[in-house]
Structure formats: structure tokens, C-alpha cells
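Dumping the structure here so I can ask a few things about it.
Only one protein chain is missing from this complex, and each of the others stays in its spot.
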Amino acid sequence: MRQLRSRRSTIAALVVFGLLAAIPFADFEIPGLFNGLLSQPGPLQLLALCATFAGVALSYNLLFGYTGLLSFGHALYFSVGIYLTDILLTRYHWALLPALAMTFAAGIVLPLILGAVSLRVGGIAFAMVTLAFAQAGSILVYANPGRLTGGEEGLGLDVTRIPDFLIGVINTKNLYWIALGYLLLTFVVCWWAVNSRPGKVWQAIRENERRVEVMGLNPYVFKLLTFTLSGFLATLGGIVYLLLLGGATPGVTTANLSLALLLMVVLGGAGSLWGPALGGALYEYLDFRLLKLSSSSEIHSLPVWLRAPLAEPLFILGVLFILLVFFFPGGIAGIAGRLRRAGHR
Amino acid sequence: MSTVILLLVTGLGLGALYFLIASGLSLTYGLMRVLNFAHGIFLTVGGYASWWIAVRLPIGEPWRFLIALAGCMVVGAIVAAAVEVSLIRPLYRRHIEQVLVTVGLALAFTALVQGIFGPDPISYPAPGWTQGVTQLAGANIPNSRLLAIAVAAAVFLLLAAFLRFTRWGLIVRAGVENRSMVTALGIDVQRAFTLIFALGGVAAALAGALGALYFGNIDPQRGTATLIFAFIVIVIGGLGSFTGSVLAAVVVGLLQQFINYYSSVYWGFSAAGDLSVVLLLAVVLLWRPQGLLGRSVG
Partner (left out) sequence: MSAPTAIRTLLEVEDLHVHLGESHILQGVSFKVPAGGVTALLGRNGAGKTTTIKAILGLVGRSGSIRLSERELTRMPTHQIVRLGVGYVPEEREIFSELSVAENLKLAERDKKPRYDLVFELFPELQQRRAQAAGSLSGGQQQMVAIARALLNENQIILVDEPTKGLSPLMVTNAASALKRAAQAATLLLVEQNLQVARTLAEKVVVLDQGRVAYTGDVAELMADPALARRYLGVGGH
């Protein structure tokens, strides 16, 4: 029965990814959700961003959903992917491949070191430490040492270092496929984490650390591995994000993004496989649309006490988050699970 | 020499702000094991409330300032108590959910303030005497710093006296050690929670008002930004240790101030102090994970 279900879900996953990959050829509209044909650069860009955040959310899910490590600093590794690549390409004029290699290396070394320190403590203290490290990164970016990061204004990407097929509005579909590829990668990694032996250990850690120790395994090492892998995946997401936006802005280094990641995972359903991906995509979509909505004329005609909260996407998302935690702690995946079980009765 | 005195006092002033916001966090965590991410909003509320009151009172100093200060304390207490009763209490013992809810609240509230008052810093109508300086051992100390230190010292003494001499303080001290045994003695700990939350809210609101004085303005992000340093302070001091948070606040404030100053003088880089605080956190964690005055785990 389990075999059948896992084969069925593999087929479902393949179908979904196949459909998603075919979107750049989809010459139809979904009115209300997207402006214009799905195959056009506008919607494709948005979908690519959604896919990227879906992947980053999955990387955070590995940490929080599967292993139970509440990190408030995940945005740091995402930012490293963005800023390091940008700085190497734009300020130091490196070629693309060496810059990518360097960022890959940083994406492994940095979470390894910071994780080794942070995991010395658990629970709340761990959360605080990860927050502090991320904040240090944010401070560094805003302080603009040696004019490397561009400070508050951000750093535009020097596109002469990027191969042609990734530049320009015409090639948005290529970037879309890269983003989708990134999502597929993180999805596969998470799937492997659940179903492989290390994955089972990871989940055991979330349930009961002492039992793991009794089994003769060192929880610290496993947690550190998770932390590093999760950070590395986030860094990859950062690279994709940089290519999509063509530049780096310091807003991604703030605690807000780390908290938003938490929101994405909880929204989708922590610990499930596709839930956080959906949560990430949904969050990015809502953030984008709400921003447009907030500057629309309909909102401006509302009285100030209604307009103020509705004009701020984070307000709606924050309230949504609170409602979720109270009424649907399992997120979307939890709701789907409940519906499925109800359907079986 | 006068520079050192100045740095010492301004560092203590910064430490005073950290203490005001960290003390409530420390007690809340110690008693309730809740990490209140929304604690920053009490600071924001305090800052904006004191501003809002001050610009509307047509009376002179120092009464306008004092009333604004008193008003922001009341607002801080009410908001904190409301948050505890409506959001924290229903999730009793579900610690992760409590943290998540406070995160959502922090995001929503900051966005709300930003929506109502705008994202830009609002200038704070500081009373004249706080803009002045006092001569101390050859250095010109801004009075706003001295005020912050005085208020923090007063709050510390009051809180310490509360903990030491009142029944509720006794309950809090016992509850930090063993919450369930306190209930097994017939005491309703939940009321202590609300009380501590409210006290923390008052202290944080004061930090907001004094911080507005300190920086000359108030903005919606100030609460979250200061909160992060408050978190660092309580981890360094030891989670749940009241005296630890005092000690750590002073150390962090001084360290940040001194290094920020000298690094900007010698290297033109003014954020080194902030970074060194994070480094201090890492060092403390590697050397003594339970914090300076925290209790050993296990």
C-alpha cells in the first residue's frame, strides 16, 4: 500500500513538474491571477520568483519542518547567494563560473561554521543566535564596507558577465526554467531526506533527541549536516534570485525575510513535502499582488483606518499567520490531509 | 580622557535602553518559557504613544514630557496585558506556537504602524533640558543619556524590590525555577504571567520613549531593531536571569559604543561595534552556553 502510494505520488510530482515546465508555451490567460498570457515575460517572471521562493521555503523546511530547528536567520544564506555572486561579478569582474564556484563554496563553509557555533545551544537560544548572525550580515551589507555592497541602494548586476541566453526580457523563459530546476532540486533533496536513512534520523531528532543518542548516533553532527545542506540550498536560491532580479537589494538581509520564510513553511504545513513549496509560492504571489493592490485606486478611496492596514502586505500576512497558528497549525497541507481523510470515510 | 568619559556614559545610556527592553523579555522567558517576539512592539507603542501625547498637550515642560512618559507606560501595560490574554494564554504550554504567534503579531503590528504613521522617522518633540549637556569630568554629556541611565536604574531598583519583597515577586521567582510546583501550591500562575507581561510592556514602552529622545525620532522599525539586540543581551546574560540581563546590557552597551567610536575614527567604519556584539555572543556561546549568569543545563 505504501509502495503504491509512493509510486502514485512520484507520478503526480512528475506530472506537476512537467506541466510547470510547459508553462512558457501556455498561450492562455488566467484572468484575475495573472495579467496577460502565461507565456509572456510578466507572468513568467512572477512564476519564476514564486518557484524560487518555493525552493527556498523547502530549504528552510528541511531545517525547521523536518529537524525541528527553529532558525531565525535563514535569510543570511539566501543573501550570501545574492550578494557574493553580485559582488564577485560586478565589483571584481570575475567570470561567471568561478564566481558561482566561490559562492557554492561559501554556501557550504559559512553555514558549517555558523552552525557549529549556533548548535551549541538549543531551542530558543539557538533561534536567537541564528537571528544575531543574520543581523550581523545585514549590518555588514548596509554599512557598505569598501563600497562593495552598495549599502542602502543595493548593487546592480553587471550583465556583461552573464551569458546572453540569460539576459533580456525575451529570455525570461530560460530564467523560469532555471528557477523551476532549482525548485525540482530542492524538492528531490527534501524527498530524499524524508525517505533515506539520514532522513529518518533527522526526523527522529525532531521527535526525541535522547532516543537518538541511545542509538549511538550523535545528534549534533546530524543537525550540523542539516544546517549546512539547508544553508547551501538557500544560497543556490539566492543565485537564481539574483539572476531573476538583475541586482541585489539589502531588504533581503533583514530579519523580515527570515520571518517570512517561517511564515511560508507554517502556511504550507511544516514537515510536509509539497506544503512549504506551495507556501513559498503563495507568499511571493501574495506579496507581489498585494503590493500592486495597495497602490491601486480602490484602496486609496478607503477611509484611512482601513487603508492603512490593507496597504501593507505584511499586515495581512502577519494576521493570516496568527489565524493559521490558532486554527490551522498544520497549514495548507494539514487542511488537505484532513479533507483527504474525510473523503475516505 | 574626556572622550572616554563621554563614551562610558553614552555606552551606559545605550545599555540602559537595552536593559529596559531586555528585563521584560528575560522575566517573561524565565517564567513562561515564551520568547516574545512581539516585545518590540511594546517599544514602538511606547515611542509613538509618547510622541502622540506630547504633540497634543498644550502645556509646558517638564509636565508635558512627564505626562507623555506616564501615558506611554500605561499604554504599554495595556497593550502587553491584552496581547498576553488574547494570544499567549490560549496557547498555554505550546511554546513553538506561542513564538510563531508573536512573530506574526510583530510583523502585522509593525506594518500597521507603518501604514498609519508612514515609514519615515517622525521627529520627537524633546523637552529643552534633554537636549542640553552636563559637564562631567571635562566631558559634555548629553542629558538624554543621563536621563536614560537614571530611568533604567530606577526601573531596576523597582523591579528588584518587586521581586524581593512582594508576594507576586516571590511567585515570579519561584515560577522561574519550577512553574508546575507553584501551581501545586495552589497559586494561579497565569495571573503572574499577565503581570510580568504587563511589567515588561511598561519597561519596553519606557525604552521606546527614551529611545525616541536618544535618537531624536521614532520610526516603525525601531522596535524590531532594538529587540534583536535585546535578544543578544538576554542570551549573553543567561536566559531567565534578571541580574544576568543587567550585567549583559551594560557590557553590550559599552562594547558597542566604544568599538563603534574607535572603529569609525580609525577606519571610517562605524558598524564594527554592532558586529563585535554578535562576535561576543558567539564567544560566550562557545565558552559558556548557558550565558554569564544562567543556570547550567542538565
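When the chains are written out, they are named A and B in that same order, and each has its own residue count from 1.
Convention: a contact is a pair of C-beta atoms (placed from the backbone, for glycine too) under 8 Å apart; a residue touches a chain by one contact, two chains touch by 3 or more.
Note that this is a predicted model, so its numbers are computed, not measured.
In the full assembly, the chain not pictured is in contact with B, by the touch criterion defined above.
Across the entire complex, the residue among B:Met1, B:Ile59 or B:Leu185 in touch with the chain not shown is B:Leu185.
Contact with the chain that does not appear here is found for just one residue of B:Leu57, B:Leu170, B:Ala225 or B:Leu279, B:Leu170.
Panel shows subunit B; residues 167, 170-171, 173-174, 176-178, 180-189 of it touch the chain omitted from the view.
Note that in this section only the chains that are shown with their structure count from here on.
Here the spacing of subunit A and subunit B, counted between their Cα centres, is 32 Å. Of all the residues in subunit B, the ones that touch subunit A in their complex are 29, 33, 35, 87, 90-91, 96-97, 99-101, 103-112, 114-116, 224, 228, 231-232, 234-235, 239, 269-271, 274-275, 278, 281-282, 285-286, 289. For subunit A in complex with subunit B, the touching residues are 70, 117-118, 120-121, 124-125, 127-129, 131-133, 135-136, 139-140, 142-143, 145, 255-256, 259-260, 262-263, 266, 304-305, 307-309, 311-322, 324-326, 329.
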